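Only one protein chain is missing from this complex, and each of the others stays in its spot.
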Amino acid sequence: MSAGGAGGGATAAYPQQTIMAIGAVGGLAGIYLGHFMPPAFSFFGGLGAICAIVWGADAVRRVASYGLGTGVPSIGMIALGMGIVAALFGLSVGGIAGPIVSFIAAAIIGAVIGVLANKVIGMGIPIMEQAMVEIAGAGTLAIIGLSVVIAGTFNYADVVQNVVANGYIALIFIIGGMGILHPFNANLGPDEKQDRTLMLAVEKAAIAVVITGFASSLHEGLMAAGLNIFVGLVIWAFAFMKYYELVKRDAFSVVGTGLLPSAEELE
Amino acid sequence: MIDALMANILWMVFIVVGGVLISWSVHFVPVGGAPAAMAQATGIGTGTVQLAAGAGLTGLVSAGFMMNVTKDLPLILASGAVGAMIMISVTMIVGTWVYVYGVGCVPSSAKVKVDPITKYRQDLYVSQGTEGHGLPTVSFVSGVIGGCLGGIGGALIYYSLIEVGVTAGLAASASSSVTGNELVGIAAMFAIGIFFVNAVIPSYNIGGTIEGFHDPKWKKWPKAVMSSFVATILCAIVAVIAISQLGGI
Partner (left out) sequence: MEPLIGMGVLALIGVAATIAGASEDLESDVGSQSNPNSQVQLAPQMMFPHRIYNKAVSGEPPSNALMCSVGAAVATVLISEFTLSPLFALVIGSLVAACVHGTFAVTSTMGRAASQRRFKQPVYLDMIRSHTPVIMGYSFITTFCVLIVSYLMTVVLGHPFPLTMLAFIWGITVGAIGSSTGDVHYGAEREFQQFEFGSGLNASNSGNIVRYGESGVRNGYDNSWFCAKFGGPVTGIAFGMTVFLGSWVTTIFDPAVSIARGWLSVVAGVVIVLILIIWNWKIEVKARNAFGPYKEDKPEEASA
């Protein structure tokens, strides 16, 4: 799960295909492990969600650097809007293949919206179609992954009862969406680095696992919830420290305190 | 699956109409994006999606409350519209306070020479180096229309999704507890999801800023409405199937 966690060189960019593979395969694997293992291991769903969120953040990074005309957040919102519809649809008809059906449905909706954005609205962003497919797919997997954390399964009846009816789906919607859109938004700037952005995605996804882990105590009991929270906190602490290291590496300077740089220093 | 779609064809039409209304409504909401927050452009100083969502979802809350006590469709739509209209007009009037009393600039538009409603000259009141600022009457009225359409659209989608569930044999009663009802939860969440999709598409169409229906960009609305039409059909199909399946479990 340590997508982007391998550190790597200062400027070494992880290729797009690698991250797509980690997101799609890791996401689905996590979801299925979380589904088939006993409830205590539902944190695997969270690990899947982390992979999916890292993938989504990378896709946002690629498409948002073209300039969308409106803020970065809008693309995260549309991703989760498509994702929520596709996710519940797939789970309702797919049975055991539910997450895969959701994923395909999301890809279709994403592709259509991407084509519409470029052909009808005329945004002229060359990678819009592909990015929309990726973002919708990642959003869907993140939603299902986090639902598995809460419900312990992706069985439609259980998800509806334990995640949708009590409104946790709204929490998953926004925390997954922020996980996908926040990393690039928070690192926006000319010296943005991919590994730092993706590390932030891991950190934000880990928070999502902690919070959904706490919510899982309602259905899965305190032991499973405690394990979910523990796994989330460990990943969060690791990712946060790593992120701080990367900030120290990339920043002009990290100072305890100080006045503004003088005019000579800015030359 | 096909049976479920055929049985709910009317509700699907309503959902698509709702999505199209939301998409159209965004074109009416006067948003200036980031420049408006510095009094550099006419309109409300925030993002299109955010403001449309804020107004539309407030309408959804009103409509959801109304649906709790009555099944009268026109009344539910009207209450959704009123909720959204109140939210957006309160936001705009307080925005005007800040622009006039806090920043000290005159509401004025840079896109038209005279306000189409009040017939006041606009260009003389635009301060130097800006694209207008504040909310002249035409933008205010346009925003109210936008809120009205968005509220109707959101309420229509929510109502239709609830009716799909009722057809599938579910009940949508309120529980007066912190954990709610399955059908209400799923219908509200789908309505929010479809709302966001249809709020983002038009905001890409207008490039993030618009002054209202007098803005030349407003004429681009058929593009966004066409796109939303197609996108909402897809969303409606999957949402109706997902809710119909709920009846079987």
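First chain written, first letter: the chains are A and B, and each begins at residue 1.
Just so it is clear, a contact is a pair of C-beta atoms (placed from the backbone, for glycine too) under 8 Å apart; a residue touches a chain by one contact, two chains touch by 3 or more.
All figures in this text were calculated on a predicted structure; none of them were measured in a lab.
The hidden chain makes contact, of the residues A:A49, A:L116, A:V148 or A:I211, with A:I211. Only one of B:W11, B:W24 or B:F140 touches the chain withheld from this view, namely B:F140. In the full complex, chain A touches the hidden chain at residues 71-73, 76-77, 165-171, 173-175, 177-178, 181-182, 185-193, 196-197, 200, 203-204, 207, 211, 214-215, 217-218, 240, 243-244, 246-247, 250-261, 265-266.
Chain B meets the missing chain through residues 33-34, 36-40, 44-47, 50-51, 53-55, 57-58, 60-62, 64-70, 72, 75, 78-79, 82-83, 85-87, 89-107, 118, 120-121, 123-130, 132-137, 140-141, 144, 172-181, 184-185, 188-189, 192.
Quick note on the criterion: only the chains that are shown with their structure count from here on.
Put simply, chain B touches chain A in their complex at residues 1, 33-34, 47-50, 53, 178-182, 185-186, 189-190, 192-197, 199-201, 203-205, 207-208, 223-224, 226-227, 230-231, 234-235, 238-239, 241-242, 245-246, 249.
Per the touch definition, chain A reaches chain B in the complex via residues 68-71, 73-75, 77-78, 80-86, 88-89, 91-93, 105, 108-109, 112-113, 116-117, 120-123, 156-157, 160-161, 164-167, 169-170, 173.
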